[in-house]
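What you see is the complex with one protein chain gone and the rest in place.
Think of it as A and B in the order they're written, each chain with its own count starting at 1.
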Amino acid sequence: MTEDIFDKRVAALGLVLPAVPKPIANFLPFRREGSTIYLAGQVCELEGEVVYRGKVGRDFDLATGQAAARICALNLLAALRLACGGSFGPVKACIRLGGFVNCTPDFEQAPQVINGASDLFGEIFGEAGLHARTAIGVAALPRGAAVEVDAFVAVKS
Amino acid sequence: MTEDIFDKRVAALGLVLPAVPKPIANFLPFRREGSTIYLAGQVCELEGEVVYRGKVGRDFDLATGQAAARICALNLLAALRLACGGSFGPVKACIRLGGFVNCTPDFEQAPQVINGASDLFGEIFGEAGLHARTAIGVAALPRGAAVEVDAFVAVKS
Partner (left out) sequence: MTEDIFDKRVAALGLVLPAVPKPIANFLPFRREGSTIYLAGQVCELEGEVVYRGKVGRDFDLATGQAAARICALNLLAALRLACGGSFGPVKACIRLGGFVNCTPDFEQAPQVINGASDLFGEIFGEAGLHARTAIGVAALPRGAAVEVDAFVAVKS
């Protein structure tokens, strides 16, 4: 496979993508339908362990929330590359991200937290990485994770 | 209409699908666009009554939450069959489920709860029933329901 510009950028950024997290329940990490890849929600876990467990605004500050969102994005990217057959070459556009911040009822900065994921998509895919997005604060997340992110991505058909 | 393999499986499982819940507000139970059916969120209601009202982790244990999620899935299936003209024959793939668990801020098992819905899709559709998914814990759900689930489903065009 010819190495794609996106793959080169991942390498240039020194990013090492994690293994795709094994789903802890009955779902797939991604499902492709037509030219759209639907990526399942990923929490801030690495090697099977949730890295940040707790609530942003109580247990974690904004910068830590952003670091958690970035880990979610790394897991999404790992699943996306697998869905694309091992290279980011087929990626056409990151359509939409959904961002979920485990937070206290008075937390107001979900968008800033989720930038930790959006920024990484931008670093790798440039214009193609720009996306619509919805970011909300939620009562609870799987395994107590601080952040969860999902995505829809368009690929070349 | 020839009875489809999926319809036969519903019968073999002894499942009787409920009537499609009448929307309590200004929306449709489904909207088809191209070959994708977007199913509106369904709560754990039967015959107009919410079966499980309260919070998982406080009022209900995991097994009850799963039973609630299964009822959500039954309602989704009823809406899907209606959208498909009375048979599951046109179903190609269950693309994505969104699962919402009404829970306490320390609840960590949204994925396990939503398996109550995912498992039912798998029982009926087999490989075609496997899907991407996002499961989160939320502050509140319509009519105090314990669980709500929505779905995107691809049909043969």
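Operating definition for what follows: a residue touches a chain if its C-beta (ideal position, glycine included) is under 8 Å from a C-beta of that chain, and two chains touch if they have at least 3 such contacts.
Just so you know, these numbers come straight off a predicted model, no measurement behind them.
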Could you tell which one of A:15, A:51 or A:136 touches the chain left off the display? A:136
Over the whole complex, note the residues of chain A touching the chain we left out. 35-36, 93, 95-97, 101, 103-112, 114-115, 118-119, 122, 130-139, 152, 154
Residues in chain B touching the chain absent from view: 23-31, 33-34, 38-41, 55, 98, 100, 105, 138-144, 148, 150
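Keep this in mind: only the chains that are shown with their structure count from here on.
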Taking each chain's centre as the mean of its CA atoms, chain A sits from chain B at a distance in Å of 25
